[in-house]
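Complex shown without one protein chain; remaining protein chains in place.
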Amino acid sequence: MHDDIGDTENAIMSIVTTPDLERALDALRPQLKRWRRDFHHYAESGWVEFRTASIVAEELERLGYAVSVGRDVVDAGSRMGVPEPEFLARALERAREQGAIERWLPALAGGYTGVVAELDTGRPGPVLAYRVDLDALDLDESDDDDHRPVQEGFASCNTGMMHACGHDGHTTIGLGLARLFVELKAQLSGRIKLIFQPAEEGVRGARSMVEAGVLDDVDLFIATHIGTGVPSGSVVCGHNGYLATTKLDATFSGVPAHAGANPEDGNNALLAAAQAALGLHAIPRHSQGASRINVGVLNAGSGRNVVPANATLKLETRGETSAINDEMQRRALNVLHGAAQMQGVEMDYRLAGEARNCEPSPELVTFIRERIDGLTGIDTVIPVENRPSGSEDATTMMQRVRERGGLATYMVFGADLSAGHHHQRFDFDEEVLPLAVRTLAHLALAADDPALKRHIVKKDSPANNGSRRPRRD
Amino acid sequence: MHDDIGDTENAIMSIVTTPDLERALDALRPQLKRWRRDFHHYAESGWVEFRTASIVAEELERLGYAVSVGRDVVDAGSRMGVPEPEFLARALERAREQGAIERWLPALAGGYTGVVAELDTGRPGPVLAYRVDLDALDLDESDDDDHRPVQEGFASCNTGMMHACGHDGHTTIGLGLARLFVELKAQLSGRIKLIFQPAEEGVRGARSMVEAGVLDDVDLFIATHIGTGVPSGSVVCGHNGYLATTKLDATFSGVPAHAGANPEDGNNALLAAAQAALGLHAIPRHSQGASRINVGVLNAGSGRNVVPANATLKLETRGETSAINDEMQRRALNVLHGAAQMQGVEMDYRLAGEARNCEPSPELVTFIRERIDGLTGIDTVIPVENRPSGSEDATTMMQRVRERGGLATYMVFGADLSAGHHHQRFDFDEEVLPLAVRTLAHLALAADDPALKRHIVKKDSPANNGSRRPRRD
Amino acid sequence: MHDDIGDTENAIMSIVTTPDLERALDALRPQLKRWRRDFHHYAESGWVEFRTASIVAEELERLGYAVSVGRDVVDAGSRMGVPEPEFLARALERAREQGAIERWLPALAGGYTGVVAELDTGRPGPVLAYRVDLDALDLDESDDDDHRPVQEGFASCNTGMMHACGHDGHTTIGLGLARLFVELKAQLSGRIKLIFQPAEEGVRGARSMVEAGVLDDVDLFIATHIGTGVPSGSVVCGHNGYLATTKLDATFSGVPAHAGANPEDGNNALLAAAQAALGLHAIPRHSQGASRINVGVLNAGSGRNVVPANATLKLETRGETSAINDEMQRRALNVLHGAAQMQGVEMDYRLAGEARNCEPSPELVTFIRERIDGLTGIDTVIPVENRPSGSEDATTMMQRVRERGGLATYMVFGADLSAGHHHQRFDFDEEVLPLAVRTLAHLALAADDPALKRHIVKKDSPANNGSRRPRRD
Partner (left out) sequence: MHDDIGDTENAIMSIVTTPDLERALDALRPQLKRWRRDFHHYAESGWVEFRTASIVAEELERLGYAVSVGRDVVDAGSRMGVPEPEFLARALERAREQGAIERWLPALAGGYTGVVAELDTGRPGPVLAYRVDLDALDLDESDDDDHRPVQEGFASCNTGMMHACGHDGHTTIGLGLARLFVELKAQLSGRIKLIFQPAEEGVRGARSMVEAGVLDDVDLFIATHIGTGVPSGSVVCGHNGYLATTKLDATFSGVPAHAGANPEDGNNALLAAAQAALGLHAIPRHSQGASRINVGVLNAGSGRNVVPANATLKLETRGETSAINDEMQRRALNVLHGAAQMQGVEMDYRLAGEARNCEPSPELVTFIRERIDGLTGIDTVIPVENRPSGSEDATTMMQRVRERGGLATYMVFGADLSAGHHHQRFDFDEEVLPLAVRTLAHLALAADDPALKRHIVKKDSPANNGSRRPRRD
């Protein structure tokens, strides 16, 4: 499949050409830690990353990137799971108080918190895009004395929001790369795009950037995560385990009645929700691969002595393939509609999140594996990781890149953790930050590779033509 | 409301005019016991009372009554819960072997097992109808040595069928009345109808006789039950406790699949039935009176390793009023339809039985109370009994009689029991038989009463006009 | 049963002896309205009636009553459904800001918001007690312009709390009576107790006053409600329709797990709650009388992608008799325990409220009926009202009084309403206030009646002996 001898030579060459990179990286180290801890301290959850996004945009513009934010990179109608206007407004106000850069806020306000920065090297070459995410989780950070963010004073100061998944690190890696690329510009070719995505948690944000066309011109795409059970020093070139998923919010609306005086006048939304929860979890397993169903939240009723007239469910389906997930979703809607009919109540639902399964492009995985083998700080290179696990909406971006003829992958940079992802005592080995920056920058230096190029066959997607509005990027 | 003095005089008069009745009754006593035990021995369940009905018809014709049977008194399309053709055919064959009167069988075959006999006295007077029922229960009779029918050799010889509700006694009372009326003909006036109804168990038969028009010309109507918790010697003039009820058979039809190899290809009828059973029992209580719901039978699935593609439910709703029962039925159908939709299966249902609640006509209750007070064998006269209990489809007949301007009631003749109704050790004090015959005949002798007459205001019901076919009765 | 002539004479006499009462009442009218509207404006829900109770206590002490408050009249361990400490503390602070009388607050703090006042006439005679309740509902009052409390500026200023059941009126009636009794003291005999109960909503408060011994010495007891569908000018002497009830809070505690990554590690509390909700509503109906079941609130789960580890249910059972309610409760606990076991989760529950069914003493009803017939302002006297409806924990007090040999009843003073009880637009015809004060005071003037006396046979209850602590009242 590959000309092994040539590949090996390239690999060796690429590794020896990085003294500039190492120098730049050494200078950057203290700043990486500062950024990470600042973002951690001022954790902002999905669609309200106002402070974070404004700081990112400011830094990128300062560095000379062409920066796009707000509705130019976030399609309004494709956003999912956006909080209520009042919540958005309060969060914006808080961001202001916590040092957000004011001039970016009008474009970000209302939950348009994506940032895209582009560096044009002026030389021919591929469009290489990196995607990092900005958002924290809805979680209270631990206040235990032996939790490092508490000890060292950078624990979240925002109640109910915490970077417990490492996106503070991801944002930091994106900014670190931005600085290096400016310094290494002479050695780069083509164009480089840095994509800072909002609302990855709940798989709510990627679709809106895809629909805004951000991915349409990308030839090579690398999404990144740290940790995920991979130890410090190990790097996964192509993570393959994300499940396709659909997030749904369902609401049952019935008729209230006094439960003692005239129960027969009520139509019971709580019972509809209970029937639905059982029916959803009883959706059959699929012989063609892993499937999942979870009703994670059920809230119903207003008072003990009132026949409950309202109920809401937050649920998700998943599938090892998008086809399996589609089947799960189809059955889930049957269950929801039927449960409503059983109790004579109304049912409405809305899509609150969505992601695909997506295999990394094998050619890009091979390229990465060969280029990073032996790189400083990397003990183990894992070509492909197949463990099915959670979901990730970078897959929606990967899908668009591959549809348009580009190559895409999802890399994992191992990092020892103090507690699992989404745990209130989550923290990570910060050494992953310079390692990830080095590795990703190193790949940029090598990206204009003929062996890769022949696998890139760009197509004009309908998304580029006709009905779409102009975009700055 | 009543002219008390006149009423009392009438009562006394009627009681003193019965020496002929007592003589005839004495002669009849041994035959009452013989009939009862014969019917008990050859118990036949609903719609297959071929032997019983043929013996009844033969006796009535022998006595000179105008006898109608089969489709003339049983409307084919209004029958409910008719067994499968094969079952009907086997039961007919068995009836032949057990001494059915052959010449009546062609008309009865296929489940048209009603008999109506009429005696025209030739004198003006009301049309007075008595209704008795013919059918046994689907039950194996006890074979305990100390069960009297076993000891005395008249326990049911038909597996799975047993007179455990006393209808053998009711049929006997009807035949006893028939004999007495012939002997007392000179003292009677108007016309007398004896209605032998099939398939009262499951409230399946009355509607078909109503729809055949059997009740349309009736002025005074008395349905009868023995036992029901009332002790020997007590008589209830107007039983008022029957619940309106609807019996439904529901079938879910899904798609089978191998539960190990491809469970996602199945649509699960068993789960639909399980959801339905829970949803049905969770139908809210009614503030306006008693309600009931029962899924009595659920059968689903064909094999352990097959996603179940079929399920059947036998269920019933009840209500203290027909309005309550209607509401229960409406909700039950919602539940059934919704449960089907939840699992993506089809649902069909059919009405398997139906009865109304119905209050006895107060004027007729008063009349009876006054006429039977002091009658031989009666210790206690209970005007009206209100205890809610089971259901009874004579109420459908009562409803028709009252709609047409007649008066109707439901009498209970107390009888000590060896075990409760529907118990496999059920047996009753046979002294109730002559007592009931005496009492009911006594009322016939008094029926042409002016005080009653003024409450009878016959109306032409639409059922009599136009679209209905001619009837012999 | 009664010496009718004597009774009638007494009735006439009592009616003619009230000119003092009418004069005092006329003077009181403006104050009744002021009180009612003040309590309405500063609505306080169950166990946080700090401002209301302090104003009541202050007024009663000013009038010369012996006043007991706090733990002396509220048994700590018998309170049900007490809010969280933080909520109690915030409400106390708010009461301070809204004009609570400071010197009573230490005793009331923490949710001991009962007040009992006693007037000893110094003359022999019965201990006559009146019970009124203090608490508002958890409800936002309507802000419609045509809602009278909005128009006239006394709508609730406390978010989420509203007097939508009329307890503001009840408290007012209690204070009105207090003033009258002082003025009429010379015409009264025996002792009069005024019982101001907290937390009637949710039937949470009465038991704690019963267990504190407040009712133990009471000979004649009258609880009061206004409205309840009875029109202005009508008075019910003995309301008999309250259902026995049990309020339960159940909590399921399972094990969380990531629903995508390792669902098999979770134990699902939401599914346990859903199973429980269905099983609870499927508890069978009872042939001996009305029963009720309602799961009014179900909240479960923390996040869409987490196997839910916690769920809470707020539910209630009811029964036309306490025996029926006990059976409902027994089955409900089976369902809760079993549902927990099905999912391998823990279940805890606590009693959040409780009331009995209780028939008013017929002798007291008769006495009241005869005494109030013809009283100014009363159009219609309804002896006994039997309509089953909601629940009321004054029944627990009535039960204690009757157990101890006293007589007890529950009176309803009809009042036209702007909307049903518990509706956010509820308001009532304030003319009921002077009418109720007149009627109840009138009964006090007549209470030392020999005909009544002979039905009072006081017993020493075990509650008075041994283990109970001394009480001031």
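For the reader, a short list of remarks on this structure follows.
We just call them A, B and C in the order they show up, numbering each chain from 1.
Assume a residue touches a chain if its C-beta (ideal position, glycine included) is under 8 Å from a C-beta of that chain, and two chains touch if they have at least 3 such contacts.
The structure displayed is predicted, hence computed values, not measured ones.
Annotation: of C:342, C:384, C:419 or C:451, C:342 touches the absent chain (contact as defined above). Of the candidate positions B:22, B:120 or B:138, contact with the hidden chain is made by B:138.
Set against the missing chain, the residues B:110, B:202 or B:284 yield one that touches it, B:202. Only one of the listed residues, B:318, B:356 or B:371, touches the absent chain: B:318. Contact with the undisplayed chain is limited, among B:230, B:278 or B:398, to B:278. Across A:281, A:337, A:423 or A:455, the single residue that touches the chain missing here is A:281.
One chain of the complex is left out; on subunit A, the residues touching it are 278-279, 281-282, 284-285, 287, 290-293, 388. Panel shows subunit C; residues 261-264, 266, 268, 271, 275-276, 278-279, 282, 284-288, 307, 327, 331, 334-335, 337-344 of it touch the chain omitted from the view.
Residues of subunit B in touch with the missing chain: 138, 202, 243, 245, 247, 258-261, 263, 268, 270-271, 273-275, 277-278, 281, 292, 294-308, 311, 314-316, 318, 352, 389-391, 422.
One rule holds for everything that comes next: only the chains that are shown with their structure count from here on.
Chain centre most remote from that of subunit B: A (centre = mean of CA atoms). Taking the mean of each chain's C-alpha atoms as its centre, the chain lying closest to the overall protein C-alpha centroid is C. Here the spacing of subunit A and subunit B, counted between their Cα centres, is 71 Å. Subunit A and subunit C, compared by their mean Cα positions, are separated by 55 Å.
Within subunit A, the positions touching two or more other chains are listed as 261, 263, 268, 271, 275, 278, 307.
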